[in-house]
Each structure stands twice: as C-alpha cells, then as structure tokens.
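Here is the structure we will look at, set down as structure tokens.
On to subunit A.
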Amino acid sequence: MSDPTNDPSRRTIQRYTPNERTNHWIVAIVFVLTAISGLALFHPALYWFSVFLGGGTWTRILHPFLGLIMTIAFVVLAAAMWKFNKMEARDWQWLRQGRDVINNREERLPEVGRFNAGQKLVFFVFIACILALLLSGVVIWREYFSLYFSIGLIRAAAVVHGVSAFILICAVVLHIYAGIWVKGSLGAMTRGTVTPGWAWKHHRAWFREKLHATHPRPRSD
Partner candidate 1 sequence: MTNHWVDIKNADLVLIMGGNAAEAHPCGFKWVTEAKAHNKARLIVVDPRFNRSASVADVYAPIRAGTDIAFLGAVINYLLTNDKIQRDYVTHYTDASFIVKEEFAFQDGLYSGYDADNRRYDKSSWDYEFGDDGFARVDPTLAHPRCVLNLMKQHYSRYTPEMVERVCGTPQQKFQQICEMIASTATPTRAMTIMYALGWTQHSIGSQMIRCGAMVQLLLGNIGVSGGGMNALRGHSNIQGLTDLGLLSNTLTGYITLPHDREQDYEKYVAVRAFKPLRPNQVSYWQHFSKFFVSLQKAWWGDAATAGNRWAYDYLPKIDKLYDMLQVFDLMEQGKINGYLAQGFNPLAAAPNKAKMTAALSNLKFLVIMDPLVTETSEFWRNYGVHHDVDSSKIQTEVIRLPVTCFAEEDGTLVNSGRWLQWHWKGGEPPGEARTDIEIMAELFNRLRKLYQTEGGAFPDPILNLSWPYIRPNSPTPEELAKEYSGRALTDLVDPKNPNNVVRKRDEQLAGFGELRDDGSTASGCWIFCGAWGPTGNLMARRDNSDPTGIGQTLNWAWSWPANRRVLYNRASCDLDGKPFNPERPLIRWNGKQWVGADIPDFRIDDDPAAGVGPFIMNQEGVARLFARTNMAEGPFPEHYEPFESPLGYNPLSRNEPRAVSNPAARIFKADREALGNVAQFPHVATTYRLTEHFHYWTKHVRLNAITQPEQFVEIGAALADELGIAAGDRVRVSSNRGHIEAVAVVTKRIRALNIDGKTVHTVGIPIHWGFTGLARPGYLANTLTPFVGDANSQTPEFKAFLVKVEKVADASPASGQKS
Partner candidate 2 sequence: MALQSLDIVRRSATTTASPSVRQAQTGTVAKLIDTTKCIGCKACQVACMEWNDLRDEIGTNIGAYQNPHDLTDQSWTLMRFAEYENPDKGNDLEWLIRKDGCMHCADPGCLKACPAPGAIVQYSNGIVDFHQENCIGCGYCIAGCPFDIPRISKRDHKAYKCTLCSDRVAVGLEPACIKSCPTGALVWGTKEDMQHHAAERVEDLKSRGFDNAGLYDPPGVGGTHVMYVLHHADQPQLYNDLPADPHISPAVGLWKGATKPLALTGIVLTALAGFFHYIRIGRNETHESDEQAAARETERARHE
C-alpha cells in the first residue's frame, strides 16, 4: 500500500480537534470512574469496584464529585457537538433501515453527515440521563443537600438516579461497541483523523462537506 501521506488525494481528514478529543476522553475517563463507583454502590456483586477509588467510603465521597466533573465536561462537549446532532429527515430514514445498519449494508442507507442518527440518539440519551443524574444526584447527596429534601423525594430520586444511570451505562456500552464495530472510529477519537475512505463510507455527506470546504469550487464570475 502506498504511503497515503504522499498522495494528496489520500491525505487523512481531521474528524476531531485536539480539544474535542481531550474533552471526550475527560468525559470518558470520569464516566468510567463514576460508573464503577456508582455500580459499586448499586449492586453488592460490584461492591468490590470500590477498591478502585480507595474503598467504600472514598467511593461514597468521590462519586458525586466525579459525577459533577463528568457533567461539566460533558456540557462543554455537548455544546460543541450540539449543531452536528440535529435530527434531519434522512436520519429518520436511516433509523427505519436499522436492519441494514446492523448488517453492515451501509450502501443501502441514506448519506450520513458528521454523525449518523444512531450517534445522535445516543447524544440525546446522554444529555437526558446526565441531566437526570445531576438533579437526582443532588437530592441524594447526603453530605450537603439531602437534609433539604423530604425522605419521599430522596427515595424517588434514588430510583431516578438508578434508572438513568442504567440507561446511560447501556448507551455507553453501545457507544463503545460502536467504536469497536466501525473500524477506524477509535482512531478518530485518538489520533483525531480518519481516512478519506472511512469518511466516504460512513459519513459521505460530511466527507463531501469537508471536501468542498477544502477545495471550494472556482467562482463562476
């Protein structure tokens, strides 16, 4: 295979800027810590996760702060990505053809912009869950806030917290698998670039957008 860097037509395309990647990985790392600490408190079978944070008490202390950090980092990321995640008409078509998506028959699907409908869906699920986790988490944060709330509300918040965490984790599992499944995605979030072929195949509309942005058509005048 010839060296792509030598061939201008094969030069890689930047998918995520260094800032975006940093932001993403902050969210990811903090999410992992939050999730394992949360899971440790969620189910006895996973209580041993608490050792990663220095034991049960540290887990209890750190978890809400980790959650806060994750929320803040996620808000920044979400703000940057907001404009790429608006649902469009073709996204609905994409979703209707879920079977083709799962079976890797991408050629049958409508052209995809920077993010496909699945990614957008995950994006909104993340927003919804993190908002729910934030609000319910404050209510059950015993050390500072719980005393301001009734026990009934605390109980409800605990349920909301658990359910939204469950949804979030499942969504993240999907998100991660998607990164493994669609080869090259991981590179996009590590090196920041994708090959033109990758972009052409998975995000053709975005590829073309990028293309026209790099090579604007000469003015007709």
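Here is the rule we use: contacts are C-beta pairs under 8 Å (C-beta built on N, C-alpha and C of every residue); 3 or more make two chains touch, one makes a residue touch a chain; residues count from 1.
Keep in mind how these were chosen: all candidates are chains of the complex that A comes from, given by their letters.
Please read these numbers as outputs of a predicted model, since none were measured by experiment.
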{"item": "Identity of the candidate that touches subunit A (this complex; choices 1 or 2)", "value": "2"}
{"item": "Complex contacts: residues of subunit A adjacent to candidate 2", "value": "1, 7-10, 40-47, 50, 55-57, 59-61, 102-104, 106, 140, 142-143, 146, 151-152, 154-156, 158-159, 162-163, 166, 169-170, 173-174, 176-177, 180-184, 195-202, 207-208, 211-212, 214-215, 217-218"}
